[in-house]
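Structure first, commentary second.
A protein chain is absent from this complex, but the other protein chains hold their places.
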Amino acid sequence: MIADFERFEPFTADPVAVLDEAGAWVAPFECDLSDATLRTMYRHLVLGRLIDERLTRLQRLGKTSFVAPSAGHEGAQVGIAHAVEVGRDWLFPYYRDTTLVAAIGWPLEKLFGQMLASKADPARGRQMPAHPGSRALNVFTVASPIASHVPPAVGTAISQKIAGRGDVTVCTFGDGATSEGDWHAGVNFAGAQGAPIVFVCENNRYAISVDLNHQTGSGGIATKARAYGMPGYLVDGMDVLACYYVMRDVIANAREGLGPALVEMAVYRYGPHSSADDDSRYRPAAEVAAWRARDPLARFRRYLEGSGLWDDDSEEALREAIKGELDEASAAAEAAGPQDVETMFDDVFAEMPPHLEQQRERFRQVRRAAGEEA
Amino acid sequence: MIADFERFEPFTADPVAVLDEAGAWVAPFECDLSDATLRTMYRHLVLGRLIDERLTRLQRLGKTSFVAPSAGHEGAQVGIAHAVEVGRDWLFPYYRDTTLVAAIGWPLEKLFGQMLASKADPARGRQMPAHPGSRALNVFTVASPIASHVPPAVGTAISQKIAGRGDVTVCTFGDGATSEGDWHAGVNFAGAQGAPIVFVCENNRYAISVDLNHQTGSGGIATKARAYGMPGYLVDGMDVLACYYVMRDVIANAREGLGPALVEMAVYRYGPHSSADDDSRYRPAAEVAAWRARDPLARFRRYLEGSGLWDDDSEEALREAIKGELDEASAAAEAAGPQDVETMFDDVFAEMPPHLEQQRERFRQVRRAAGEEA
Amino acid sequence: MAVQTYVQTIARTLMEEMRRDERVVVLGQDVGKRGGVFLATEGLFDTFGPDRVIDTPLSEAAIIGAAIGMAVHGLRPVAEVQFSDYVYPGFDQLVSQAAKLRYRSGGLFSAPMVLRMPAGGGVKGGHHHSQNPETHFVHTPGLQVVYPSTPSDAKGLLRTAMRGEDPVVFLEPKRLYRAVKEDVPDDPEFMLPVGKATLRRSGDDVVLISYGASMAETMQAAAALAEQGVQADVIDLRWLLPWDEALVLERVARVGRVVLVSEAPRTANVVSEIAATIAEEILDMLEAPPMRVTGFDTPYPYAQDRAYLPGANRILYAVQQVLDY
Partner (left out) sequence: MAVQTYVQTIARTLMEEMRRDERVVVLGQDVGKRGGVFLATEGLFDTFGPDRVIDTPLSEAAIIGAAIGMAVHGLRPVAEVQFSDYVYPGFDQLVSQAAKLRYRSGGLFSAPMVLRMPAGGGVKGGHHHSQNPETHFVHTPGLQVVYPSTPSDAKGLLRTAMRGEDPVVFLEPKRLYRAVKEDVPDDPEFMLPVGKATLRRSGDDVVLISYGASMAETMQAAAALAEQGVQADVIDLRWLLPWDEALVLERVARVGRVVLVSEAPRTANVVSEIAATIAEEILDMLEAPPMRVTGFDTPYPYAQDRAYLPGANRILYAVQQVLDY
């Protein structure tokens, strides 16, 4: 069975686009999104960009130790966010997906709580910044080892297939991730099982400093889908609507039992790999500038403006509103205060075994003896 | 640069064949092999088959603990053996490649020594049967963990590229191996580096009991080459000449710096997975019979007979001669006697560290105390 | 009670638990039609079909990783790795994901799953079919590790593991798979507690501590000692994490002499931990040094398949040293 609304060919040479660089609609079908949805999409693009800026500022102030900017990836991430059914489908994101988790509605206070490892972090400050996760929204908590979330994502998708309720999983990662054995193991298993999962590569052509041609001989990522018997789509990741529509279709296919797909979104990261990186060591300034000229925010704004849905006033109002939200959320996250030191002994197992109780007790004794509060 | 003699297209739907099932030449080029070479090829096919039978007998007699029969794979393995330059190129085989190592001229006494773990085993009885290796012939000693030899093979090929002398590496494995992360990691690195290596999958459509459709969604193996930017060839593995000619071409390409390739040889294993397996639990008898009717020995013999190079007398003489050699080699291997028990402490490091000396000394004491010779 | 071998007990326990709880699924290489290469999953595929008995591709990362995702989604996966020697391609999934999921997510997610693996030597399998990898798991916070030595223990502990809330590495001594038959409790609720060892024999002269496959040689040694009039206390640890510190310290303190047996390589072995803890906690109760009898610090050799093992001779030699001290 082929989904009614299947609109896109896999394995195209050129990326699928819905808008051209000037923001004009070029797709061979009509826009079926409401004005409100379109505006919300734009809001999410800007939200992602502004969170990035805020986090970078917090990091420079020493309030957080690490940032992995998502600027340049917002089109891809917002496209994904609008294509999933939040709370029904499952998401297995990676560390650069800040815009994605914000766009699906993860409360900003939690987001900042995670970044600051304050008590506002639902994960109790256990991981470094840029590792979101939500039980309520079915967002599998991000893990640092690249591609290690891919086999678990496939396991969840196989469970969904067994359950037979039409739920799907979306699993994202970078181009570098596709070289890991865990990535291959997972994607191949999904292909063999026909599991309802969409793999999304946010291909920014660099894994820290290693460029795509040192990463793989294949030239691109979508083509790798052939190795697993699934369709591979190449999409212009700077075009939020292209990302959205392709995702909507492949998710619908997966829901109907047509199996997994791999979607490559061609993006670029505008910043360094992370707050610990200096990208000028390996990226030509001209290359960065060329991609900046293709900013996903600007392109979509041009489309909205052309449709009479946006102007300078709306822009200003939006940015003010978001800034207010960010002020509030980051202040609340900070105000929650730091984690209690002894919580580090919790959550190793469902119940604390005797040896951990002993270790905690001894830790207390030392702190008491040293005059620190226990 | 494209090699002069490039004759084959990658990614064909049907397997490349040189002989048809009846043993008639169907390739669009002429045979350029001498009669002597053709006879040697046939000799190697029969040699492989008879080694198999002999090992199975030894196993039933309790003289060896394990056999992984190569019957059904001989065409593939002899094709490979004749395409490499033995002693110049490197081979990274897997446990089912008994015919391959015999065909490149690994002395049969060593082969049986390895199978019996006697002193005739150059690897000192360290591994279970079916784990050959030779320094002189550049055969990387087989290891049990599936696909774990693939990344090392790629490392050797990268060294060969750096050395720039036109040497190549050939790395073989089964269909199941292609699912391992280590396999992907290695093949992808080779693609990114353009390393002179040929990956050969002896695709018998089963990994023990798991059939190809549970192994991967791709339907075949050659297509997976696309994921790594290299050509993938599908070859009739029951046709020794097809295997030979395709290997000769891709090896020549690799030698000239055209990079790696993946070759899928469609074969079938006639026996159980190993002496510990009962394949009737998972393979239909009719399927086995259908493939037995496509025996690589029979097809090539028909070709030789058609060319006036073979008859019943030559067959009988050959089998007698080989049996004599096998008698001699297995007797010599057995006569070499078992490994000395204390050699188990050697070869952990280049020099034995103090703690191992202590452990060996203590072992001696216990044996002396227990009245066993030390 | 039913008379069963170890491996039969595994298959029957899986069958019973799958009947009881439809969230239980089994996955691994050859676990389906083939019933597992050791027949530890025999009959399951015919009974429960391909949705609940899943033949996987040849990838331990896929097996372990998928089990994690299934557990997260509410299933109760029992994954099989064909030999514990082959856990390493899936090691990242086990130590970076399964072990840490509860902790790193602050309890939002967890991975209640069982990873079954035949382990240990003495089967002429050569290095890569003989290793005892338990140290790696015991040293990884977040994993429970169990290594039962008898069919009945295997039954009670597999059930406990399957009904638990945490990832359990369940090691099965393959050389005992068919070595003995015994009466196995058929109470469908028969379970053994987490972290508790058992006393296989009691005596006042020396304490022998072991687990898993080496229990066979340890019991042999104890029997030989009894013939010489030396009464050994024999502890079968069963759980390697958490391990039963209370019982070990109590018995060793009482007797003052202890020999620890494990067939894994010696350096940083599980019994190193136990010996170190004994020395740290009850030094003054020791009449002799805690002595370890272990596998050697070499890879597992094929030709010397039996000589590598800590056999009864080696145990007895150590006991003699401890008694003579």
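As written, the chains take the letters A, B and C, and residue 1 is the first residue of each chain.
One rule holds in what follows: a residue touches a chain if its C-beta (ideal position, glycine included) is under 8 Å from a C-beta of that chain, and two chains touch if they have at least 3 such contacts.
Not measured: the values here are computed from a predicted model.
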Residue touching the undisplayed chain, where the options are A:210, A:252 or A:309: A:210
Touching the absent chain when the full complex is considered, from C:222, C:291 or C:316: C:291
Candidate in contact with the missing chain, chosen from A:71, A:143, A:227 or A:267: A:143
Hidden partner chain, touching residue among B:140, B:291, B:310 or B:363: B:140
Given B:77, B:160, B:179 or B:253, the one touching the chain that is not displayed: B:160
Residue ranges of chain C at the interface with the undisplayed chain: 85, 88-89, 91-92, 95-96, 99-100, 103-104, 127-128, 135-136, 138-142, 241, 264-265, 267-273, 275-276, 278-281, 283, 286, 288-292, 296-299, 301
Interface with the undisplayed chain - residues on chain A: 65-66, 117, 124-128, 131, 143-148, 176-177, 179-182, 207-210, 214-216, 276-277, 281-282, 338-339, 341, 343-345, 348, 355-356, 359, 363, 365-367, 369-370
Contact set of chain B toward the excluded chain (per top definition): 90, 121-127, 131, 133-135, 140-141, 143, 145, 148-160, 162, 181-182, 184-186, 188-189, 192-193, 346-350, 353-355
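The rule we apply is simple: only the chains that are shown with their structure count from here on.
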Chain separated most widely from chain A, comparing mean CA positions: B
Centroid spacing, where centroids are CA-atom means, of chain A and chain B in whole angstrom: 45
Rounded Å distance, chain A centre to chain C centre (Cα mean): 40
Where chain B and chain C are represented by their mean Cα positions, the distance between them in whole Å: 36
Numbers and ranges of chain B residues touching at least 2 other chains: 179-182, 214-216
Multi-chain contact sites of chain C, meaning residues that touch two or more partners: 56-57, 59, 61-62, 89
